[in-house]
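What you see is the complex with one protein chain gone and the rest in place.
Note that the chains take the letters A, B and C in the order they are written out, and that residue 1 is the start of every chain.
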Amino acid sequence: MTDRNIRVEPVVGRAVEAQDVEIVERKGLGHPDSLCDGIAEHVSQALAREYIDRVGKVLHYNTDETQLVAGSSAPEFGGGEVVDPIYLLITGRATKEYEGTKIPAETIALRAAREYIHEQFPFIEYGVDIIADVKLGEGSGDLQEVFGEDGKQIPMSNDTSFGVGHAPLTETERIVLETERQLNGRYSDDNPAVGQDIKVMGKRESDTIDVTVAVAVVDSYVADIDEYDETIDGVQTFVETLAADYTDRDVRVHVNTADNYEEDSIYLTTTGTSAEQGDDGSVGRGNRANGLITPNRSMSMEATSGKNPVNHIGKIYNLLSTEIARTVVAEVDGILEARIRLLSQIGQPIDRPHVADASLATDDGIEVGDIEDDVTAIIDSELENVTAITERVIAGELTTF
Amino acid sequence: MTDRNIRVEPVVGRAVEAQDVEIVERKGLGHPDSLCDGIAEHVSQALAREYIDRVGKVLHYNTDETQLVAGSSAPEFGGGEVVDPIYLLITGRATKEYEGTKIPAETIALRAAREYIHEQFPFIEYGVDIIADVKLGEGSGDLQEVFGEDGKQIPMSNDTSFGVGHAPLTETERIVLETERQLNGRYSDDNPAVGQDIKVMGKRESDTIDVTVAVAVVDSYVADIDEYDETIDGVQTFVETLAADYTDRDVRVHVNTADNYEEDSIYLTTTGTSAEQGDDGSVGRGNRANGLITPNRSMSMEATSGKNPVNHIGKIYNLLSTEIARTVVAEVDGILEARIRLLSQIGQPIDRPHVADASLATDDGIEVGDIEDDVTAIIDSELENVTAITERVIAGELTTF
Amino acid sequence: MTDRNIRVEPVVGRAVEAQDVEIVERKGLGHPDSLCDGIAEHVSQALAREYIDRVGKVLHYNTDETQLVAGSSAPEFGGGEVVDPIYLLITGRATKEYEGTKIPAETIALRAAREYIHEQFPFIEYGVDIIADVKLGEGSGDLQEVFGEDGKQIPMSNDTSFGVGHAPLTETERIVLETERQLNGRYSDDNPAVGQDIKVMGKRESDTIDVTVAVAVVDSYVADIDEYDETIDGVQTFVETLAADYTDRDVRVHVNTADNYEEDSIYLTTTGTSAEQGDDGSVGRGNRANGLITPNRSMSMEATSGKNPVNHIGKIYNLLSTEIARTVVAEVDGILEARIRLLSQIGQPIDRPHVADASLATDDGIEVGDIEDDVTAIIDSELENVTAITERVIAGELTTF
Partner (left out) sequence: MTDRNIRVEPVVGRAVEAQDVEIVERKGLGHPDSLCDGIAEHVSQALAREYIDRVGKVLHYNTDETQLVAGSSAPEFGGGEVVDPIYLLITGRATKEYEGTKIPAETIALRAAREYIHEQFPFIEYGVDIIADVKLGEGSGDLQEVFGEDGKQIPMSNDTSFGVGHAPLTETERIVLETERQLNGRYSDDNPAVGQDIKVMGKRESDTIDVTVAVAVVDSYVADIDEYDETIDGVQTFVETLAADYTDRDVRVHVNTADNYEEDSIYLTTTGTSAEQGDDGSVGRGNRANGLITPNRSMSMEATSGKNPVNHIGKIYNLLSTEIARTVVAEVDGILEARIRLLSQIGQPIDRPHVADASLATDDGIEVGDIEDDVTAIIDSELENVTAITERVIAGELTTF
């Protein structure tokens, strides 16, 4: 059926859900590292689309190196201000000329950054509270060559790299992920005092889950310490309710635990992010491609955000392995947990990894051998369709952090 | 004996050495990410020492956000040149004034950067081939307060974070680590054509280990393609011999596999690093605190390099857990593999983690219960001595990447 | 009547209007040097107003060092685009904290820059076509002290410096000044193809005046070379008509003389300024305080734009001497030409210059001695009212370039 090197094996231990101690973290949309991830990925999508519009295909680029230098601010109840602006250096590589067509990669990048800030950060004034600078160099000749072989359907891998994906999420993972997403979604729509910089840490010891949430409160929406306190209480109640939807375990929620009202030490911000005051950030230091940091699970160090979705093998394999894991769990019965790893080989077509490696925990009574063929078939099919990942990334349908 | 929350448990699966597929990577000293790690950590040590000299204690700082923007170069046999300089932005936070004493944090940082480049990168001309810029802001008020409680021996944790360490290294890990260290050490002393940017990827499938090495060759030391080819052959032979010291498994060594002599596409550089041409870098994107990227093992996402070694809990716990793992394996018989995790709690003394968690694989005939007390005692003692980690970091005795 | 050191003397030669060769230049609003002047002065006014709002008086600052690094662009008929953004570094000194009040000098500066670009440069997209960066350091301690003596009405001079002013303008000067102002005013309102970067050079040899105009044409308003040509013709006709209002001498007008239609070498731009493509700029390199460069006249090298209007003696004396010259000519009959010079002495009150020196050319039959007292009285009175200059600068009532 296939000559791809696919291996299916039993998991090498207990499923994460069954382990005694589990740690999970998510850096929310407005965390300085995530802000960089978001800019990098938004710039990447904009470049990819412009390349397609202008020359009919995506050219060589990588914009996965955005660096944020924190500003300083003077938040105060009722509305403070940014004192020294945040500095954002968008860096990376981009092709600026192709067969006589000039591509304004730097202004494309700045426009994308402005758009992203406008959409996601209502309290950051672009060009005033944040300076976006840009240095996009040309790539090395070699990479451009590998890239230019446009007769071929399937690009060649640009590196020896690997990707890893897991499914399903554990209860703790789901709680951590949903806490941030919903706080930054429907909850903050109704409660604008909740800023975008939300960090969630989940820790499970046996059947007790501690959810620690740090929320940047927006000063213009809280008039005094009482309103601040109400904001914190509101988040606490919301997260407690939310968690109960995902688990029957005991859940304890802690919000802004570093606050000390007596010393006037609270997490009050003007812009809704700690980048305004002392917290730097950069791409690839925070959430993995599935939106979480999961030390109980195998993780790739590759930054997914900002990478070229056509031939950057680390990005593609991280996203694809996650997709495969989800599909396998959804379509094959009897799987408790699946881990998919894809290891590339530089210079080979990306649909033919050096090894594709599935590690499965199964229900009682199910052997890996019973489902091996089904799993192999799914992996094979997904690899064959690898370029769909690229298209979905460019369309903004896949999150990368 | 202790009321620290220490847990000792059996490993949740097969030891890594016993798993079917193992992947290990090391980004060498001159890889753009490692170059940033090295600068960040060197700057950190310099700041810590200056603070102690000037005010008697380490003040608040974190310099873990160095960003490198690649230059462009025109390498050629016999010696080429850098065309556009590499740009290095040293960023982070530093205390610039303390009780009336001004601390020249930015000039200290630049001096440290210059020193590090001079020592480690003989082919990069500081201030010409590389521009070092610096933006060290002041930290947020809160952090400085937590930091300033100098009556207390043991600092409080500044964050909810965790660290993880493993011992012993697997054969593949040892080969990957030693390959880079020795190539960048005694081998390049005798063979200056071998540049500092060396990336090593190890992949083991059952009993076959593939070691893929990418070496930046220094143009001024190779006169032509034949000498280039000899350089590659020399590395190949050296690594094959080295690997045989660490394993009886089959080892296949691949050096600069992306080269294509016919298309004049080779890995030739002027400075010995790919930062000269198109490869950006930043702190914390590469090796973990033990020098390796090990997707088969639990890893922390924290950048260790550049962080403040007095109270940055992620840094301290990553280094300490690695030390504990090594000590446990060295001092307690019957352990095949140990993983130590330390989870902090913000605002608590750092010698009292929320949980210290040892996961052990043992020899046949040894139960975890048999050695639990010994392991607990070691962990307890190392935690009690946690500040020794800080001292050793400042003295430059611990590597962080 | 006064003990100020005021001297009134006959001119040292023929009035400029009577000289054989006269050269006059004006760099229009959108010339890269003028763009920097405009930003610098707009930032200065914004800072002055904010200081008054927040602490009741203007604190130490100088923002006269804005530097513009040109971008690159791809103009084309019907509308092109900026390829690499213009980079604007707003630098200088500003007081960021005063008696416990933080002043967000950098965000004030960026907001002012954005406002100025929006108002004056409709074809430059702030934050995309132009990056505004800012580095405002603290001033030296000494200057701040001199500045802080707020009990005194009249500030002390901060430097040994001088200012010089002339009146009335010669015919050539008026033509050059009005050509740019009207092209950038009512003419471009009706003819948006005329961009902001307009440079006018006037040369008079005896009774023949050559007016050379270089106009950046905005690509989105010209569909082809014919429309471009019509635009140039329109400017030519407009300037010829305008000049006739100011002189009876022969006037020859030359517009975009470097164009070469056959080689497709024309002055087409996307943004209306040459800053988009290769022309850098900085403060104080262009027009003097009266809006002109006049090598036939005594000129001060001081940059007037961006300087602190409270105590920067070069700025105040350049503006004041120009005002005095105009007043003297307006109020005293029989003066053909007046040059006023004011020389400061560091540490002395600014209403008491080291010397105030009037040099007059008079009508036939009028001796300088006849009008000396009137002139002296005007100078004395204007000096006494020196602080009015400061107020008018802050209110934006005086142009500085």
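Here, a residue touches a chain if its C-beta (ideal position, glycine included) is under 8 Å from a C-beta of that chain, and two chains touch if they have at least 3 such contacts.
Predicted model, so just to flag it, every value in this text is computed and none were measured.
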Among B:Arg4, B:Lys96, B:Arg249 or B:Arg352, the residue in touch with the chain that has been omitted: B:Lys96
Residue touching the undisplayed chain, where the options are C:Glu50, C:Asp84, C:Asp219 or C:Glu382: C:Asp84
Of C:Thr237, C:Thr257 or C:Ser381, the one touching the omitted chain in the full complex: C:Thr257
Chain C, residues in touch with the chain not shown (by the definition above): 7, 9, 11-14, 19-21, 23, 25, 62, 65, 67, 69-72, 84, 87, 89, 91-93, 135, 137-143, 145, 160, 162, 164, 201, 203, 205, 212, 257-258, 263, 265, 274, 277-286, 293, 295-296, 298-301, 303, 341, 343, 346-347, 354-355, 357
Contact set of chain B toward the excluded chain (per top definition): 74, 81-85, 87, 96, 102, 104, 106-107, 110-111, 114, 125-129, 131-134
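Here, only the chains that are shown with their structure count from here on.
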Inter-chain centre distance, chain A versus chain C - centres from mean C-alpha coordinates, in Å: 51
For chain A paired with chain B, centre-to-centre distance based on mean C-alpha positions, whole Å: 24
Residues of chain C engaged with two or more neighbouring chains: none
